[in-house]
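This is the structure I have questions about; it appears just below.
What you see is the complex with one protein chain gone and the rest in place.
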């Protein structure tokens, strides 16, 4: 048992923090949020050069051969910088899906491109009316000779318009949940951007397309478990991002409490204000170690562990508390768009709504406790 | 709409408060708690003289012809005085059951005695293993000619050993939930006192007895709804008791916060302490009006209303918060037996555990909201 | 004690509900959205209300009102607030600016300012907060120097609602005696927003436009007849104004409306083959909201019961506000949780569940525990005035 980062992990974190503080700023977060692609392609290539985009891939594919835990540490730093990018859908979700399910050829085709930053991948999973990601796909693919006819609608697909590879979760008639690796070149997919508040571009996708059966990733009907794993990775990764983001919000909040005066003294000297900051500290610390523990479990192959679900069950409630406390300390200024707090608050809420509610994950914890 | 007490209600409350402050004290609460009967018979007769024991009974039975709302106001004052007595089981639960279900003869036999304080009545409802009072009785009564053979065990029967009349909830084979009015004179009932912490004597009762079918209260199989109503009355009455008790605890707590000094100043000048007192004020006020609203609904015949369940759903959580706050302000002294706070804390917890959990009552609220 | 409205009051509520159903267009989402139709709509709506005598129902007859009972006023407030306050900026006039002018104004001021309010044609903003004086209103620094024919104002205000609507008038708190103790040197001026030297800078908020503004005053001349009440007695006016304002908002009613909308939503939305209303977690959460709504409503009714007897609820209003604001936030959070992924969509997305009402309930209420006196300040009031605890240090 040792909750310290290893020297290598510390180095990774420090170099990531120093790199991001050089190249990124909250003004750039604002600007990129308003842009069509929602991320910075040039920076994406730099991230590839640093080895981030292949962080957990084998060297043979241009990867760095680290684990999911290291990916989590990077995400914490991206969160601190509030850097929007397709890192979660592409590096955390899609690449490992290709690695786990894809044929040798599919792996050779996509993984080196992803690691090099030359292909963006995403997952089209959610369908209209879903409350969370853990549903069986109802979009159907029908066999038509050697081809698969895919018809239906997906939504909340992140960075869809930028994606070179879209992994689409479908049910193949009579064969069960499967995933298809759909190339950007294939016609018959249409996109429309959704008006969401989370700072990440998300799309509706409409499919009416016949694709070769070779687009199948893995055996038909056997994708269910890997999709579940992918959702759990995305969940822990998003929480790690919010741990870093929240740490920065705590710094902003404490700084504000020290410098803002009311009734002739800094507001941080009022117990009600100081104790809100302490509650933030306490929640962020708890969430951080729950996230590390979850990431360590995933990295050790125990994706489905109680400890993984525990992180989101705590995280949803903690994020609410952390951001309500931050706003309460800041007063009216924190509600204005020109102040930076809202950039963080909107993302925190979006992470809460994605990857499973508190109730969903408590049910998972209960099942792992043997409560049947 | 008017949330003020009427002049008559104000008079009732003021005279009750003045009477109880003359005749009762917390030292007497301590002494009576340790006594076998758990209440003061002499005072019980005085309460009868004041018209309290027949508060909602018709004048023909020696009652005062008030409503359940007035009973609730009296209970609030008994709570403030922390007066232990069989008022809830006898006056709130049993007497209205006799009134609602009993034959004219049964009513004439028992109700005047109850109103005069010359008979104590209680309800034997709970059976081993029950989590709350809302279960169908499994204790069976079998018809043996003109008699009913009653065998089985009840528990958490309040004041059983003092009761002249025990109303026992049973299932009559083939006929459904029924209640029997069992006279103290009938042999074949045994009692043993349970070790409970709530300050009210509660008993295990073992029955092995054949009683005449005339002990049946109402038609066999039709007692279910009236038992439910009785439980709801008991619930609102117990909450009213705790509203009064908690008001007194708030006074004690505020007084302590004003007079106790730490770090050279009264602890009530620390925001963390003051805001705990404010949270108590806010919870007690909300609970009080929820209880009044519930009592008003019951008095208006809307026993089953959303508003009744809402009082307990709020009350359970509010009582936890109120007493945790009171203890936190008091520090170590509040945990000692010689200080009075514990007398209140134990009762608050017992009320929380009885008459339905938060979850049970939220489910009732949900059903009344039309969530099906 | 009586927990029911009279049949007449219930009829009034039904009339209002039908009126609202008729008058509010489908696109109406309330204030603070990017939509040019909003202000004309509020103006039209207020004129309709005025025709029925409902706009200034609460005012005394001499100013065009009906001296409506506090309970009828409460019903009006509940229905307005439940429908996203279709009176728009006017509710401030009705709730506290008008009443302050009635109480502290000269006859001339009453004749000048009240009739346009009663017609619903004028927009007022308020100038209370300043960058260096958020919750601490008594420390405002905006100066009004007395000159021969009135005052010259210099300074800066912030968080002024509707100033960029644009507002016609400003209810302005200024310092007229810098040498007096903090609370003693303040006055209230009624300032024509078209006076030269006034600049408005809108500040977009998380919820949208028009709510937050800065107003800069640069040698702004205000005639003497625009001083409200006595010079240097402004603190009393602002305190009364804030008390009117706090009582004037039926915050629980909008929360209650969103609970109703969510209840309909979970009954109509199917998930895994059964209505969401059958999901135990959803049921419990909605029931809990409903319970807290009951608590908040009753505590507001307690305060109104005091008003009905001619008393001024201070501590009771603060306790009601604690429950209101915490309920509003909880409904936003729980509502979003119930929607799940659908909650990601804003009201601007046509696919947003319940037209984005839940999203707006969440985002609009982020600062509800801050506005008009923070949660902490409400608690300090209750501690000092309600419990007699020593002043917080």
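Which chain is which? They are A, B and C, in the order written, and residues in each are numbered from 1.
The rule we apply is simple: contacts are C-beta pairs under 8 Å (C-beta built on N, C-alpha and C of every residue); 3 or more make two chains touch, one makes a residue touch a chain.
These numbers come from a predicted model, not from an experiment.
**Student:** Touch as defined at the start, partner being the missing chain; which of B:5, B:116 or B:350 qualifies?
**Tutor:** Only one listed residue reaches the unshown chain, and that is B:350.
**Student:** Touch as defined at the start, partner being the missing chain; which of B:198, B:244 or B:268 qualifies?
**Tutor:** For the chain that is not drawn, the touching residue is B:198.
**Student:** Residues of chain C in contact with the chain that isn't shown?
**Tutor:** With respect to the unshown chain, the touching residues of chain C are 280-281, 284, 393.
**Student:** Name, in rising order, the residues on chain A that touch the hidden chain in the full complex.
**Tutor:** Touching the chain left out of view, chain A contributes residues 1-6, 9, 69, 250, 254, 257-258, 265-266, 268-271, 274-275, 277-278, 281-282, 285-287, 289-290, 292-293, 296-297, 306-307, 310, 313-314, 359, 362-363, 365-366, 369-372.
**Student:** Tell me where the left-out chain touches chain B, residue by residue.
**Tutor:** Looking at chain B, the ones touching the missing chain are residues 126, 128-133, 135, 156, 194-198, 202, 204, 260-264, 270, 272-273, 316, 320, 324, 327-328, 331-332, 334-338, 342, 345-346, 349-350, 352-354, 357-359.
One rule holds for everything that comes next: only the chains that are shown with their structure count from here on.
**Student:** Which chain's mean C-alpha position is the greatest distance from chain A's?
**Tutor:** Of all the other chains, the one whose centre lies farthest from chain A is B.
**Student:** Measuring centre to centre with CA averages, how many angstrom lie between chain A and chain B?
**Tutor:** Centres of chain A and chain B (C-alpha means) sit 53 Å apart.
**Student:** Among all residues of chain A, which ones touch two or more of the remaining chains?
**Tutor:** Residues 270, 272 of chain A touch two or more partner chains.
**Student:** Note the residues in chain C that touch 2 or more other chains, in rising order.
**Tutor:** If we look for residues of chain C contacting two or more partner chains, we find 376, 379, 392.
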